[in-house]
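Dropping the structure in here first, questions after.
All protein chains but one are shown in place.
Let's turn to subunit A:
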Amino acid sequence: MGTSTAAPFTGAELEAIRAQFPILQREVQGHPLVYLDSAATAQKPQRVIDAESSFYATANAAVHRGAHTLAGEATELYEDARLTIARFLHVDENEVVFTSHATEALNLIAYALGNASLGMGGAAAAPYALKPGDEIVTTELEHHANLIPWQELAARTGATLRHIPVRDNGALDVEVARSVIGERTRVLALSHVSNVTGQVSPLAQLVPLARAVGALVVLDSCQAAPHVPLHPRELDVDLAVFSGHKLYGPTGIGVLYGRAEVLDALPPFLYGGSMITTVTMEKAEYLPSPQRFEPGTPRIAQAIGLAEAVRFVDELGLDRIAASEHAVAQRLRDGLSVIPGVRLLGTDPAAPRVALASVVVDGVHAHDAGQFLDDRGIAARVGHHCAQPLHRRLGATASLRLSAAVHTTAQEVELALDAVAGIRSFFGAGGSTP
């Protein structure tokens, strides 16, 4: 975000970082891979691959049950992983819930609120119950994972779903937000960083609006976690989610942070073993967080792999990662914005941004543009990036997204800019074509 005073990585440091990612050795279409799709999923350093594999090779067992040595070791590794994540977020261990992915974490929140609305969870959950007349507020720039669960929750409870609109420059409209968020607002669910524009949301302005009316604040930090220090308590949010695989960790693991008070009050979402205290044929009583939200055999190897990824990030320092990526973000944005016939989505000069940018290439469909880049070994994302409403708002059906990571070099950015500059002439979309 460039607000840090930390030093960017030196050339030698960057080389050492790159050497940790085995996939960067491979070629694509006869070119060295230029991986600019980290916002979809990050590549994995060898130590993360080893951590997951080594667990299976040496300590695999079901956790939280059984008295044998392996069960004990596996449980310790799994709970150590939770502790690592908790420290990364500057929160308590019981405030960290492992899920299958960020999407599940968001659904968990929505379903727990839905269950509270059905009267489940007793008096503790009652303050979280939604009813007709209540409002859930989200934004026009959300990933579908932070939109559809709220649409469905509204439908189930009779609550009304409202949204904070997006301005032409991709920024959330704080002025309109002041009238959208009001006394009826019970939940504010929003993105930390847009997965299309890379712009950081004005949380310092929006969160207090929700706080002032006592609404629960849910933050989707998927695109923030790999790039900026994540501190949900400082951000004053109740719940925050991120995905492991975008943070150099394995797939199949997501994280839900929740204030202990909120998590312990909400009724569970999924039910089964490992989450209970007493079960009779008629009913069950549930453990406090995090166990109440982790029924079944959890994602043990994935959690351990994610903890290793977090150690990888921590050792590099998110402040230094942010400082290095700041230059990449700036060059991406500047470089893309001067290519003729290329329109950048998200042009708020005031917004801090992470190293991702999406463009619409005039006269060329994003899918074709992506194919052209792939031919040069450049992996980029094409499509609507699970954000159809934002694309519609910005007048695009699909876009081409370039997203960097800790291993991205300035030279790779130049290769990508050069490739984007060549798209229109290859497809005959230049000058003379209307």
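Here is the rule we use: a residue touches a chain if its C-beta (ideal position, glycine included) is under 8 Å from a C-beta of that chain, and two chains touch if they have at least 3 such contacts; residues count from 1.
The working rule: contacts and distances are computed from a predicted model.
J.: Just go with whichever of "SUF system NifU family Fe-S cluster assembly protein", "ABC transporter ATP-binding protein", "NADH-quinone oxidoreductase subunit J" or "Metallophosphoesterase" UniProt uses as the name of the absent chain.
T.: So the chain that does not appear here would be "SUF system NifU family Fe-S cluster assembly protein", according to UniProt.
J.: With the full complex in mind, choose from A:K44, A:H192, A:H326 or A:H384 the residue touching the hidden chain.
T.: Final answer for the missing-chain contact: A:H384.
J.: Thinking of the whole complex, not just what is shown, which of A:I109, A:V241, A:I304 or A:A398 touches the missing chain?
T.: Here the residue in touch with the unshown chain is A:A398.
J.: For subunit A, which residues lie in contact with the unshown chain of the complex?
T.: 29, 364-368, 371-372, 375, 382-384, 397-398, 426-428, 433
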